[in-house]
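And now, chain A:
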Amino acid sequence: MTVVLNEQDTKFKYDVAEEPGGENIKLCFACGLCTASCPVADIDPEYNPRKIIRMVLLGMRKEVLSSNLPWLCTQCYTCQAHCPQNVKFSDVMKALRSMAVREGYVHPSFVEQVKEIDSFSQKSRHQMVLSILDKKAEELKIDPAKLAEEALEKEKAKV
Partner candidate 1 sequence: MPVKLGLFLCDCGGSLKNIDFPKIRGNLGKLEDIAFVEISHNLCLEEGEKAIASRILRENVNRVVIAACSPALCEDKFMRLLEGLGLNSDLLSIANIREQCSWAHKGDVTEKALEIIRMAINKARLLQGVERGEVPVNKEVLVVGGGFSGMKSSLELSRLGIRTTIVERESTLGGKLKELEGFYGLRTSPNEMFASMTRMIEEDKNIEVFTSAEVARVQGEVGDFAIRIRSGEKESSQSFGAIIFATGYRTEILPQDFELKPGGNIISQQRLVEMLQAPEKLARRPETIGFVVDFSDENSRLPTLSALKNALAVKDKLGSEVYVFCKNLKVDSEGTEKLYREARDRGVVFLKFEEKPRIYGEDGRVTIEARDVLLGEEVTLLCDLLVAEEKALPPEGTKALSSMLNIETDSQGFYQDENVHLYPVASGRKGVFFVGGCRGSLDLGRASTDIASAVGSVHELLSPGGAMVEVEKVKADSQKCRACLTCIRVCPHEAIRLVRVDSERWVAKIYDLACDRCGICAAICPATAIKFEGYSDEQILAEVEAI
Partner candidate 2 sequence: MTRENKKIIAFCCAESAYRAADRAGRLRIRYPDNVRVIRIPCAGRVSVLHILKAFEKGAAGVLVMGCQEGACRHLTGNIRAKERVKYAKDLLKEVGINGQRVKMVNFGPDMAQKFAREIEEMVEKIKEEK
């Protein structure tokens, strides 16, 4: 793929900077600490915070906003803690999400769904950790897949 810079939306970076949370996007100097620290990038090589910033800076509006990328962020703020230029990438992601919704790339209800998933995965984590701690006394061998299933069952039961 060749990116023709002139065909990109040069206003995109300014628009993101206007959006609450996106103010510092342009300060990125590409040291790679965000990506190196990101737990999502660790499991999904397609997801690369530094590259997402690059895409914004180069004006790849459609590619960014229509992609899955803004939604994969877990909002753990690890990148933000390590960023030497105070880009506030987690906040940038929030800005990109609201732009994606506003510009019609995703249905507004999607935001609610992602929120639920986030909350759900937090709850499952909580459950899983608790069950480890519960089971620790009986049995040291733990199967995470099974734990996940159990946690899901519990959550389902509540619905």
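The candidates came about this way: all candidates are chains of the complex that A comes from, given by their letters.
Basically, a contact is a pair of C-beta atoms (placed from the backbone, for glycine too) under 8 Å apart; a residue touches a chain by one contact, two chains touch by 3 or more; residues count from 1.
Since the model is a prediction, treat every value here as computed from it, not as a measurement.
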Given options 1 or 2, the chain of this complex that touches chain A: 1
Complex interface listing, chain A residues touching candidate 1: 1-6, 10, 13-14, 26-30, 50-51, 54-55, 57-58, 85
